[in-house]
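The complex appears here minus one protein chain, its other protein chains still in place.
Every chain is named by a letter (A, B and C) in the order it is written, and numbering of its residues begins at 1.
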Amino acid sequence: MKTLDSSAKGAYLIAVTPFADDGSLDLASTDRMVDFYLEKGATGLTILGIMGEAPKLTAEESRIFVRQVLARVNGRVPVIVGASAPGFAPMRELTESVMELGASGVMVAPPSTVRTDDQIVAYFDMVNETLGPEVPWCLQDHPVATGVQMSASVILRVLKNSPTCVMLKHEDNPGLAKLSAIRAAGERGDAPRVSILTGNGGGLFLPEELTRGADGAMTGFAYPEMMVDVVKAHAAGDVERAHDIFDAYLPLARYEQQPGVGLAVRKHLMLKRGVIASEAVRKPGPKLSAADVADIERLVARQTRRLQEIGRSGKA
Amino acid sequence: MKTLDSSAKGAYLIAVTPFADDGSLDLASTDRMVDFYLEKGATGLTILGIMGEAPKLTAEESRIFVRQVLARVNGRVPVIVGASAPGFAPMRELTESVMELGASGVMVAPPSTVRTDDQIVAYFDMVNETLGPEVPWCLQDHPVATGVQMSASVILRVLKNSPTCVMLKHEDNPGLAKLSAIRAAGERGDAPRVSILTGNGGGLFLPEELTRGADGAMTGFAYPEMMVDVVKAHAAGDVERAHDIFDAYLPLARYEQQPGVGLAVRKHLMLKRGVIASEAVRKPGPKLSAADVADIERLVARQTRRLQEIGRSGKA
Amino acid sequence: MKTLDSSAKGAYLIAVTPFADDGSLDLASTDRMVDFYLEKGATGLTILGIMGEAPKLTAEESRIFVRQVLARVNGRVPVIVGASAPGFAPMRELTESVMELGASGVMVAPPSTVRTDDQIVAYFDMVNETLGPEVPWCLQDHPVATGVQMSASVILRVLKNSPTCVMLKHEDNPGLAKLSAIRAAGERGDAPRVSILTGNGGGLFLPEELTRGADGAMTGFAYPEMMVDVVKAHAAGDVERAHDIFDAYLPLARYEQQPGVGLAVRKHLMLKRGVIASEAVRKPGPKLSAADVADIERLVARQTRRLQEIGRSGKA
Partner (left out) sequence: MKTLDSSAKGAYLIAVTPFADDGSLDLASTDRMVDFYLEKGATGLTILGIMGEAPKLTAEESRIFVRQVLARVNGRVPVIVGASAPGFAPMRELTESVMELGASGVMVAPPSTVRTDDQIVAYFDMVNETLGPEVPWCLQDHPVATGVQMSASVILRVLKNSPTCVMLKHEDNPGLAKLSAIRAAGERGDAPRVSILTGNGGGLFLPEELTRGADGAMTGFAYPEMMVDVVKAHAAGDVERAHDIFDAYLPLARYEQQPGVGLAVRKHLMLKRGVIASEAVRKPGPKLSAADVADIERLVARQTRRLQEIGRSGKA
């Protein structure tokens, strides 16, 4: 098992959960998906997040899926498992179970019921108590999904109270000023310097976030090489190149990041790329129309051309 | 096992989940609680609802608790189990498991993600598909908890599509006009006539709801005899007596129905009445202050006096 | 003009805005309403709040109504005017206009767009800048209407920053612990000691709030003598008497406090009591059904009997 710590960088991919056409777990596609992400350069994986349809799995299916992913990854990169839960007993149970299976850490977002700064801080004190002193964890700041607005100052309070919190998944929008403030506090030593991986709008602000000091991306996209290569170019100091790559993928990324229907777009593209065997999404979930598919085909063709223009293969 | 059907009447009690001081399930208190509810005249029980701290239990704890309640009830009254879930695989799994253990039916509320009439109708079509043709179920209309506003017309559309939906748990506020409209449609044959049990504000409009045609109450209160006796008096045609009883309990009921802190009030009162051995609420959850306890003591003393004035024992 | 300061006590009535049957402002009823509130013992009035249908008035109608109320009050009690606005230019304009007409102060709630503690504090800094050093104001904490959850600690930060904030309108629910914390901080000198008037649930926790140190009530009810007399009895040290009076009115108060339809109930009762000439509510607004009116008649009759039992006239 790969350790998760605050030095994490690069592109952590939010994995989908592959189903067969009949809706059952597809473990062969799961293996292919893991291989695909790692071949494209993922430096970590995150599973059982919202885009992984975690709440639609039975407890047993979750265990089977986590075990399959961890076996296939086989320690090559850290694997983070979503452990947000409405109660602490299920959070502890899930965490113990996945850490035993070999996960590197868990990710926790606040429940929609906490609102004030004091409630947020108190909630994460209980999270720390629940996870114990051994489990590294990632704080997920995703107001669109949770309804919880966390200011930079409250995130810093949480980080100060949380010795095992090693990572922030930043997906507030707008979020650039917040990212700058949290990074600056870490640099000044006012709060622990954690790894900051961004997923704002599904990565739609990645180059700007890297310029503000993010360590990489944690999000999903059917073309993970975008995140990997943008981060690499930026880390190598070639900011314009990072933007060139980003811009080439942006029209399709934007389309894939539509709320609701986006997961169907992602699975459709992963099917077309040969990664998974079915684009099935469990109910309640979106389905693509013929017009959606036509949009996607046009965008993929345009993306391929554009990638060639900027000197990249752009092959599906 | 007692069957659940659309003739259900009386007082269905929303049960708490008793914990020991250390937070573990307290099965002896669970038995005492079942006995208490049935002795006080409950015509049904509902478990694993929001006030039952269901999301704070592990899957294994839920099973143990359900099994314990069902064994103790032993078929004397119907038992409904909350089965709302963010996905249909867990809903199906939980439903199959509790029906096998002897539950009489399940209760389902819409998830906060459905908003429009069409989305609501489509969601409950999927619920019907998930539960299958054999499981009686109760539609929970609780906008404060779910954020989903269902008009009378959309509820009637759901009822028409749902041959196994036998009950409506009505807790919209204001809700009297809606209750009248749904009842009238059932009487006219425009939609199936289901049992309507009310829990609006925790039963704070019970006499008026009975006058509008509700069949009884489904809610929680540390004095379940209030619901039982108000329903009985009303059914016997003594509406003023129903109000007299209701009014005597109203000041304390109002206090117990405060959002958030209310569950701690209820467990405190059930501890004082000798029903459960601990007032522990699992985190994140409310705790009573000394001032809260002083309020409660005053209200209990006043309630006891008032019950005596109207010719009832009012003993704890 | 009566000054508004932090020594305010008693019952501040939230006034309705009387309309004629055709929806136009009814100034004769406005005068009668002012007289009625003052005869019943109101120690202050609050106008153009949510229950005053302020957003349904044109700017000119607002001015006419404010002028009429102020002329009739004629300095006998302080009059507070709601000045919450989505922008500071309209807030300043409205404030200047009503202060010039003789208002004693204004009331401001946060807009639904502020969420974090820092945003709340920054917002009220701008309110202070807008209102200037001369206008006393009341901070309205009403999460159900605004969606803004303010913790005790953030309210204390706002009070410390706001030399002209002299009053807190407390209507969070549950709110007793918060009220205790804010009162205690004021007593200890950790923050300015402002007047705390409560309206939680429309006054449905008034006796308990007085026990926690509230200075009185600010809310609406067609029987304002309830608030006046509960506060008086409590202030005189007769807490049980305060509860007796409160309990007698509680069944009807509860009915009048239903969200949405409540304003129609209040206007209906004020019409029946001869205070206003029409129960018209402007669109979009609720209307009473025959069943609602029957409920109200029963509750009024019961209230009258109960008041006689506890030695009060209870006359309409």
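Assorted remarks:
Throughout what follows, contacts are C-beta pairs under 8 Å (C-beta built on N, C-alpha and C of every residue); 3 or more make two chains touch, one makes a residue touch a chain.
Since the structure is predicted, the reported quantities are computational estimates derived from the model, not experimental observations.
Interface note for the absent chain: among A:50, A:152 or A:204, the touching residue is A:204.
In the complete assembly, the contact with the undisplayed chain comes from B:154, out of B:138, B:154, B:179 or B:230. Looking at chain A, the residues touching the absent chain are 173-174, 176-177, 180, 204-205, 208, 211-212, 239-240, 243, 246-247, 250-251, 254-255, 258-262, 289, 291-292, 294-295, 298, 302, 306. For chain C, the residues in touch with the chain missing from this view are 53, 55-61, 85-90, 93, 113-114, 122-123, 126, 282-284. The set of chain B residues touching the chain not shown comprises 115-119, 149-151, 153-154.
To be clear about the criterion, only the chains that are shown with their structure count from here on.
Closest to the middle of the protein, by Cα centroid, lies chain B.
Taking only C-alpha atoms, you rotate chain A by 180 degrees to land it on chain C; that is to the nearest 5. Here the spacing of chain A and chain B, counted between their Cα centres, is 39 Å. Averaged C-alpha coordinates give centres for chain B and chain C that are 33 Å from one another. Within chain A, contacts with two or more other chains are made by no residue at all.
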